[in-house]
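For subunit A:
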Amino acid sequence: MPETAFDPAQDYPVSVKRPDLLKTPTGKPISDLTMQNVVSGRVQPEDLRIAPDTLRIQAEVADASGRPQLGQNFRRAAELIAVTDARVLEIYNALRPHTSTKEELLAIAAELEDSYGGRDTAALVREAAEVYERRGLLADTEA
Partner candidate 1 sequence: MSSLPNPEPPAPRHSLRTEVLENRPVNRDGFVQEWPEVGMVAMESDFDPRPSLRIENGRIVEMDGLERADFDFLDQFIADHAIDVDAAEQAMALGPQQVARMLVDPNVSRTEVLRTARGLTPAALLETVKRMNIVEIMMGMQKMRARRTPANQAHCTSARDNPLQVAMEAAEASLRGFSELETTLGVVRYAPLVAIALQVGGQVGRGGRLTQCALEEATELDLGMRGITAYAETISVYGTESVFVDGDDTPWSKAFLAAAYASRGIKMRFTSGTGSEVQMGNAEGRSMLYLEIRCILVTKGAGVQGLQNGSISCIGVPGAVPGGIRAVAAENMIASMLDLECASGNDQSFSHSAMRRTSRLMPQIMAGTDFVCSGYSSTPNYDNMFAGSNVDAEDYDDWNAIQRDYQIDGGLQHVSEPEILAARSRAGQALQAVFAHLGLPAITDQEIETAVYAHGSNDLLPRDVLEDLKGAAAVMERGVTGLDLVKALHESGFTDIADNLLTVLRQRVSGDLLQTSAILDANLEPLSAVNDANDYAGPGTGYRPGGERWEQMKRLRHVTSAENPELEVQ
Partner candidate 2 sequence: MNVLELREIGRAEKGARPDEVVLALSPGFATFFTKTIVDVPHSEVVRQILAGIEEQGVQARVIQVKARADLAAMAHTAARLSGSGIGIGVLARGTSMIHQKDLPRLSSLELFPQSPLMTPEVFRAIGRNAAQYAKGESPQPVPTLNDQMARPRWQAKAALLHLKECELLVKGAPPVEVEPVLTA
């Protein structure tokens, strides 16, 4: 059967209208997430996470419903899926005011881009580095 193209304007809720497009990050189709498979141990906690492709599908839905910023957030999110929880929290803390030097922020941006293909998130971090510099919100270097 040929795959039907996804229509972001019509196919929401994706879980109802196009479950065929949804996979777990471990590659299982969403239809595998049944009670029977949970009870038999075939479904593991790792299976209940969102996959990058799913976030990109939702970004299309957001764009199609006139919410470009929301779509952009989902694209950044897709880039962060591979980053561990601990590292995500570290990066968040590094973005707090008076916490990081410009170099540290740029290094994070490079890490996101190089290790995770996180172009959009890296851009956000770089932009923060510029603004923090202009507004005096980088870490005090002499301290």
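The rule we apply is simple: a contact is a pair of C-beta atoms (placed from the backbone, for glycine too) under 8 Å apart; a residue touches a chain by one contact, two chains touch by 3 or more; residues count from 1.
The candidates were selected such that all candidates are chains of the complex that A comes from, given by their letters.
Keep in mind the model is a prediction, meaning the values are calculated, not measured.
Engineer: For subunit A in this complex, identify the touching candidate from 1 or 2.
Structural biologist: None of the others touch subunit A; the one that does is 1.
Engineer: Considering the complex alone, what residue numbers of subunit A touch candidate 1?
Structural biologist: For subunit A paired with candidate 1, touching residues are 12-16, 19, 22, 24, 30, 33, 35, 38-39, 43-45, 47-51, 54-55, 57-58, 61-62, 65-74, 76-81, 83, 85, 88-89, 91-92, 95-98, 121, 124-125, 127-128, 131-132, 135, 137.
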